[in-house]
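Structure first, then comments.
Up next, chain A:
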Amino acid sequence: MVYCSPWLTEQSFFKEDFTPAHADKFLFNLAPGIAMFVALITGAAIPWGGTLHLFGTDYALQIADLNIGILYISGVVSIGVYGIMLGGWASNNKFALLGAIRASSQMISYEIGMGIAIIAIVMMSGSLSLDEIVRQQAGFHWNIFYQPIGFLIFITCAFAECNRTPFDLPECEQELVGGYHTEYSSMKLGFFMFSEYVNMFISSALMASLYFGGYNMPFIDQLGLPQNVLTLLGTAFLFAKIFFFIFFFMWIRWTIPRFRYDQLMHLGWKVLMPLAIVNMLLTGGAILLKNGL
Partner candidate 1 sequence: MEILFYLLAIVAIASALGVVLSKNPVYSVLSLICTFFAIAAQYILLNAQFLAAVHIIVYAGAIMVLFLFVIMLLNLNILVETQRFTTARLTAAFTGGLLCLVLIAALRSAGDIKAANPANAKIGLIENLGMTLFNQYLLPFEVSSLLFLAAMVGAVVLAKKEIA
Partner candidate 2 sequence: MIPLDHYIYLSSILFAIGVTGVLMRRNMIVLFMCIELMLNASNLLLVALSQYHSDSAAQVFVFFVMLVAAAEAAVGLAILVMLYRNNPTTQIDVWNRLKN
């Protein structure tokens, strides 16, 4: 996909905005907005760092410490489907519709595996608050050491949720022209593209927070640094982790070819979901054993 790179996406500001004659105008304009809005509000529940102590007040580097943070994120992610579905449907183009149906069924299928993988984490930490989960990973108790299978499932599902290679079937140009955004041009296409990249960033942040200790860095407490420096360093570490995952996304993109659609569905329903359930059962068993039955 040539126009997929952020460089060219910037050109979308200067391109002609074209609406097909038989499109449903209202939904056609609404869909990119939904996609962008949903992608952006996910970040509200992610803890970007510890607390900053400035001028006698504590500032938590998190927009909203929801006690149901994970549910909030999975709810918002599940709404993200509407942008794609409405965009594809309102275009009144059979390729766009096919792309939209592919994209949304892919996203729904992989949401299940992702949700069950997260449940294992929730069982371990006993909290749905993302900040609490990150704080419990302080030191070097990162969840990746306890949940390697869960992380594998999560990252695979994250690739599918973001429609990235090898799961970018919704926009596979050999079969579908351009996928659900075939009819889109200019900034509306830009919104779809941007939302894809924002989703990538958010899912990298989620992976870093859930499995790689978020803003925690091992042994940093022993340096005896002041609180504010620690917080800023923690945020820097979180962003370093996020950039690593984005690099990983790009890396995979240039390495692995695209799946076939039936292989994609097979992977989602018959491999990842049972694996996630087994992982959840194993985690539950381990917790029971640890607590002495």
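If you want to know what made the cut, all candidates are chains of the complex that A comes from, given by their letters.
Before moving on, here are some points about what is shown:
The definition used in the following text is that a residue touches a chain if its C-beta (ideal position, glycine included) is under 8 Å from a C-beta of that chain, and two chains touch if they have at least 3 such contacts; residues count from 1.
The structure presented is a predicted model; accordingly, all values stated were derived computationally and were not measured.
Picking from 1 or 2, the partner of chain A by touch in this complex is candidate 1. Note for the complex: chain A touches candidate 1 at residues 24, 27, 66-68, 71-72, 74-75, 78-79, 81-82, 85-86, 89, 97, 100-101, 104-105, 108, 111, 128.
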